[in-house]
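Of the protein chains in this complex, all but one are displayed in their positions.
After this line comes chain A, so read on.
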Amino acid sequence: MRQARTYSGILSGGISGRTGPHLLPLARIKKIMKKSGDDVKMISGEAPIVFSKACELFIEELTQRSWMVTMRGKRRTLNKEDVTSAVIATDIFDFLLNLVSDTGNSVEAAPLEMDISKSS
């Protein structure tokens, strides 16, 4: 049985309030990577680690942007439409546009900048 690692001991409970690293399961990430294309090359053992962190940052950013939409609507529950709005409003999330519109949502979710013209 492994000794409790100093690393996780220090980070839990937090310097920054975070409860430690959340490594997403590397095997699962590797699986998704392999399915991402037809001729995916071999994946080094370290690549999923990099992905794990990148995913974390991605989710954090998407969550944060979605939450800003929620706040603007003066609500305390983050819902699917908020996520959709965040995706639409962010350039680098363009690759998600199909995904968020596929989920059966009405794609009338207007980009945030266009709201003004609607009020009469």
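Simple rule for what comes next: a residue touches a chain if its C-beta (ideal position, glycine included) is under 8 Å from a C-beta of that chain, and two chains touch if they have at least 3 such contacts; residues count from 1.
Methods note: contacts and distances are computed from a predicted model.
One chain of the assembly is not displayed; among "Mitochondrial fission 1 protein", "ENTH domain-containing protein", "Protein Dr1 homolog isoform X1" or "AP complex subunit sigma", its UniProt protein name is "Protein Dr1 homolog isoform X1". Chain A meets the missing chain through residues 2-3, 5-7, 9-10, 18-19, 21-22, 24-25, 28-29, 31-33, 35-37, 39-44, 46-47, 49-60, 62-64, 66-67, 70, 76-80, 82-84, 87, 91-93, 95-96, 99-100, 103.
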